[in-house]
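Quick one: the structure is below, and I'll ask about it shortly.
Of the protein chains in this complex, all but one are displayed in their positions.
Moving on, here comes chain A:
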Amino acid sequence: MIDWFSGNEGYIQGALVAALLAASVQVALRAGVLSFASVGFYGVGAYGTGYLTATQGWGTAPAATVVVIITMVLSWLLALVLARLRALYLAMATIAFVLLVQIGALAWDSVTGGPLGLFGIPPALGTGGVALILAGVLAVNALTQRGAVGRRLLLLRKDEALASALGVNVRHQHQIAFVWSAVLGSLAGISQASLLTVFTPENLGFSVMVSALTALVVGGTWHWSGPLIGGVVFSWFLSAYLGFASDYRGVVEGALTVVVLVFLPKGLAGLFELLDPGRLRRAAAGPTGGPGGVSAGVPGGASTGQDRPVPAQEMGVSS
């Protein structure tokens, strides 16, 4: 058992951090916000803790606390700036933020160590500490998927105009989701820096974003367990059996992603729903808006209003 653990510890650590990062993307997405800012805050978390501990000699706990608070302030301000942007424009803007953090990591030598990065970050958290952080995060995400909050999130994700017409302050909810997402990204960075004890601009590459997204899509974008499943499959199993740098790895990852997207649109976590005799299966039972034997006796040839996509004028939300 102990041999097995030490043989796999590196993979397990990779899976934990990947799951945290995937969860960060997920909590924004489940409120209807497509954001890649997670990776930027991952950088903020890693460099922030690295600087405060390795360079300034702080303890890991106070450093992590200060970094999380900075993350909250920064993400709240960013959310205010980005509040006017929707959907893909917002996604693009968050990618710009990631690029900015990457450039900052290279250029701001005195804090980030430039291209060489930061060394000697204390390994205070360890695998167990990071696992505990992840467990706490997943518990919060699982709880907020139930009850009134869970219903609100589903409503936000499926129909924003309806959500606002039912009393949901859409902009405010998006900001809360964005900040929570940033905090999770930052926690992933704090964890990674502490596990690696080294953090360089290479740890903050484009590939980090891609792996987080693929892990989330394969694991499942809605269910709270999706990031964990995706993290385990991608950063543990694939790495353990294919090796970190295998030539085949990209091919296997790509193929797996396509297979899951085609056959399991809700990700591997969607498999649970197939086994769950509860309401989700019932709720997925019928097609949308089945008209029950409606006669179309409408004078003036008017549209009957059923089974049709929502007209543009009903979608337009002013704010």
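Everything that follows uses one rule, which is that contacts are C-beta pairs under 8 Å (C-beta built on N, C-alpha and C of every residue); 3 or more make two chains touch, one makes a residue touch a chain; residues count from 1.
The working rule: contacts and distances are computed from a predicted model.
According to its UniProt record, the chain left out of view corresponds to "ABC transporter domain-containing protein" among "Zinc import ATP-binding protein ZnuC", "Polyvinylalcohol dehydrogenase", "ABC transporter domain-containing protein" or "Flavodoxin family protein". Across A:165, A:210 or A:255, the residue that sits in touch with the chain not pictured is A:165. On the side of chain A, the interface with the absent chain consists of residues 148, 151-152, 154-155, 158-159, 161-162, 164-170, 279-280, 282-306, 308-311, 313-314, 316-319, using the contact rule stated above.
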